[in-house]
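Remarks on the structure that follows.
Here the complex is missing a single protein chain, while all its other protein chains stay put.
Which chain is which? They are A and B, in the order written, and residues in each are numbered from 1.
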Amino acid sequence: MPERSSTPEASSGQNPILEVKDLTVAYGGVTAVAGVSFQVGPGELVGIIGPNGAGKSSTLLALAGAVRAKATTLTFDGTPLLGRKPEQIARSGFALVPEGHHIFGGLTVRDNLRLGEVARRGKQGLEATREWVLELFPILREFLGRQAGLLSGGQQQQLAIARALLSEPRLLVLDEPSLGLSPTAIDTVFDAITAVQRSGTAVLLVEQRAQQTVAAAARTHVLGEGRITMTLGPADATDAELLAKAYLGS
Amino acid sequence: MRRDRKNPGLVPVPEWIGDVWTLVAPLGLLYLVTAIASGVSSSARVDLGYMLVNLVIVVGLSIFVSNSGVLSFGHLAFVAVGAWTMSLLTIPVEMKDSIMPGLLPVLRDASLPPLVAVVVAAVVGGILGLIAGAALMRLHGLEAGIATFALLMLVVQVLTYSTALGPKSGQSMVGIPQTLDLQAVLVIALLMVVAAWAYGRSRSARFLRASRDDITAAPASGIDVTKHRIIAFTVSGAVAAVGGALWAQTNRVVQASQFNLDFTFTTIAMLVIGGMFSLWGAVVGVIVVSVLNHVLGLLESGMQFGGVIVSLPSGSRLIIVGLVLIVVLILRPGGLTGGREARWPLRPRLTLDLSPKSVIRK
Partner (left out) sequence: MNFLQALIDATSAGAVYALAALGIGLVFGVLRLANFAYGEIITASAYTLVIVWPMNPVLAVLGAALVGVAVALAMNYAVFTWLRSQSSATLLIASFGLSILLQRIYEGVFGANVLSASVAGGLSTSIDLGAVRLNLLSVVTIVLAVLLLVGVQLFLTRTSIGLQVQAASADFRIARLLGVRSGLVIAVTFAISGFIAAAVAFVLTVQSGTVGPSFGVQPTLFGLIGAVIGGLRNLRGAVVGGFVVGVALSLLTSWLPPEINPFRTAFVYLLVIAVLVLRPNGLFSAGAGKVRT
């Protein structure tokens, strides 16, 4: 596993909010994730990039409790994740925005946002969070009463992220938020993600857009065929050759 | 080609033995159970008669369900039509005049030997299957289930109230001669198993099973799912109607209200407990539920166990069959057979088969 010298190590001294060691996911006989290990420290933005079928989504679904997995260590905020139901994990401050955003198209934008509040622990600070989220995505404020299915793809993605943020998560996990979006929409989404991270929430960002991800993240792990093949730091974002190599697999 | 998982170097028995076994096993089991049960007691012989009849009905049902993967709640429509055909063709004319005065003249005068009547029942069932199939076979899932059930209710309503086709509502047809003995019924049942097996090996059935396993891929590959479902529904209707004909001459009293939810449930429970997706499952399910039914029937009439008389309240049969069904669905949703056909039981596998032909086939 080639480690780059420029790679910053996980923020030492503090316990990581998410710790993953030797995560394995298999469907039937097919192994999708074969022993992946990484950490996310409090307030950190960590990226995972890799081609289709590299095991990115399976990794995230395993963390969220939506698919069965094995691992030597898998803890969120010190408590083990394995064997817990998705809803328990969500209620412990872990918010996953799955690939393809999956908003509830038949409900209004407002109701979608209200569903994001389900995982909160109590109402304390709810108004402030609502206000902050709507400032982050001003377009949603305009469309609060509109049926969510009528929004554009980029707006739906913003809604999905906003919905996740309303649970006030300590870790926001995003699966390919830029997928299928226009360039301006992608910029909005990336701006929002960095804003979230700056507010102190840890973010785990899975993307196909290597350059933008590597630039934004403290560390970016490259996933290929179910394994981490390389780990990059922000400085590598300008190294086009390296990024290409990361994708094609060395 | 299947390989022995434990001994990857060893090739299983020649495929044709495995194939033939999927026919020989159900036939053999059926024959064995019949031979044993007919020697046990006279009450066992009565229940055996019903078991063979139910077997034909359930095998008919499984021809459609196991190959198409679509559930039918309406196969008793074919059973009813078969029973009706048998009754109308074999009840003596004088008797027909007294219990069914409004009968259509053609039906009043029609009279055929029982075996021929069984064949006619199959034809009538097949025609109904073809017509209903042409209308319903584009439906999937729950809609298909409800539509087939509507078909059953439609047929039952018509048979209940139409005096041109039968007795006045609430009355039954009696006087059906019991001319086919247990031996003859067994032979017919075995033949129906062979028919189901042969159909299962046809190109049409194989296409249908391909669609069952992947409903979205089959149409894309050019398979006309609807057409093959109609074929299956027709064959299946014909066999179920044979079951109805046999039921009529076993029960000897036929009334439209008998084709009700309890009867529907019994046939579906048999199929599902055995395993919905194979002929072997149908046969095993009928035998298991019938044996269970027989034992429970004995218990209902009181049985002595070392000085204690155990007597179940009447009606507990269906309670227990219902429980068994639910437990099977929870623990083993594929049924007792796991939805597979009978597998050659001997280990280690017999011979090494390295002929290229066996590799290319299928």
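Just so it is clear, contacts are C-beta pairs under 8 Å (C-beta built on N, C-alpha and C of every residue); 3 or more make two chains touch, one makes a residue touch a chain.
In this text, all values refer to a predicted model and were calculated from it rather than measured experimentally.
J.: Just to verify: which one of A:A90, A:V109, A:L172 or A:I186 makes contact with the chain not shown?
T.: Answer from the full complex: A:A90 touches the omitted chain.
J.: Touching the hidden chain in the complete assembly: which of B:A25, B:L136 or B:L246 does that?
T.: Reading the full complex, the residue touching the unseen chain is B:L136.
J.: Which of these, B:G302, B:G322 or B:G338, touches the one chain of the complex that we don't see?
T.: For the chain that is not drawn, the touching residue is B:G322.
J.: Any idea which of A:K21, A:R114, A:R146 or A:R227 touches the chain not displayed?
T.: Touches the omitted chain: A:R114.
J.: Which positions on chain B touch the chain that was left off?
T.: 69-71, 73, 135-136, 138-143, 145-147, 150-151, 153-154, 157-158, 160-161, 169, 215-216, 261-262, 265, 268-269, 272, 313, 315-316, 318-319, 321-323, 325-326, 329-330, 333
J.: Could you please point out the chain A residues that touch the chain left off the display?
T.: On the side of chain A, residues 64, 66, 85-87, 90-91, 96, 98, 102, 104-107, 111, 114-119, 163-164, 167 touch the unshown chain.
Here, only the chains that are shown with their structure count from here on.
J.: For chain A and chain B, what's the span in angstrom between their mean Cα positions?
T.: 53
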